[in-house]
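Let's turn to chain A:
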Amino acid sequence: MKKNQQSISDNHYFAGMNHRISALFKKDILLEFRQKHTFYGILLYIAATIFVIYLSMSESPNAVVWNSLFWVIQLFVCVNAVAKSFLQESRGRMLYFYSICSPVEFIISKLIFNVILMLIMSLISLALFSLFLDNPVQNGLKFIGIVILGGTGISLVFTLMSAIAAKAQQNAALIAILGFPVILPQLMLIIRLSKTAFAEVFRDGAVMQLIGLTSVMDLLVVVLAIVLFPYLWKD
Partner candidate 1 sequence: MNKFILTLIGLMTSLITSAQDKPEMADLLRSNGKIYTVVAVCLTILIGLFIYVFILDRKISRFEHETKNRK
Partner candidate 2 sequence: MDKSWWKILSFVLLVYTIVCGFLLDVPHLFILNETIRNLYFHVCMWFGMMILFTISFVYSIKYLRGYQYRNDIFAENFARVGALFGILGYLTGMLWVNVTWVTDQGQSMASVMKEPKLIGAAIALLIYGAYFVLRGSFTDIDKRARISAVYNIFAFAMLFPSIWIIPRLVGSLHPGAPGGDNGNPALDRNDMDARMRMVFYPAIIGWTLLGVWIATLKIRLSLLKDKSIINE
């Protein structure tokens, strides 16, 4: 009987947690719609960067160059898109969140929101890339899958980095400094993995291994974020 009650209250707790996470998530989306200029700003950033590359290249790049350019652009887009997620929250608003929800709920909602934001940005930049710089990708669907996987990993890491950098002064530049060395291995994994979409032949099972490794790294980042964020949270 008692156990039953316990589980009911547990369910209640988790339902409440889910509810709070979704509420925070909705708030982020609402903010995004209210402050459309930041969203459009990032879109313009993507378009301008790709246009600069398009003009500076006399001809369409080959597959290897295209691939590395694409991922480097993803990295910078992510820095810009995710950076504001903690910087935009004013001190007063943070205090408010502090009183209504736990840090774990807060970071989870931020992670989910940033992943989705990053996925949208990645797909848009993929479209722009194929428009301006041709598309050497042979297996489009596979590449989109890889883009989703890679975008998730990058945005997860930079969410936590932006949480750290938000606490320091001169934070915008700090995110890149903090994040790049940490993201490098994942970026190398992803660049290697995306070569499957360029019809490069891999050893049996190597692709699955790469996907597995990337997912494990993502999982590690999420776990670390949940464990470490409460220490960043309180002031």
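In this section, contacts are C-beta pairs under 8 Å (C-beta built on N, C-alpha and C of every residue); 3 or more make two chains touch, one makes a residue touch a chain; residues count from 1.
In picking the candidates, the idea was that all candidates are chains of the complex that A comes from, given by their letters.
Predicted model, so just to flag it, every value in this text is computed and none were measured.
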Within this complex, chain A touches, out of 1 or 2, candidate 2
Seen from chain A, its contact residues with candidate 2 in the complex are 160, 164, 167-171, 174, 177-178, 180-182, 184-185, 188-189, 192, 203, 206, 213, 216-217, 220-221, 224, 228, 231-232, 235
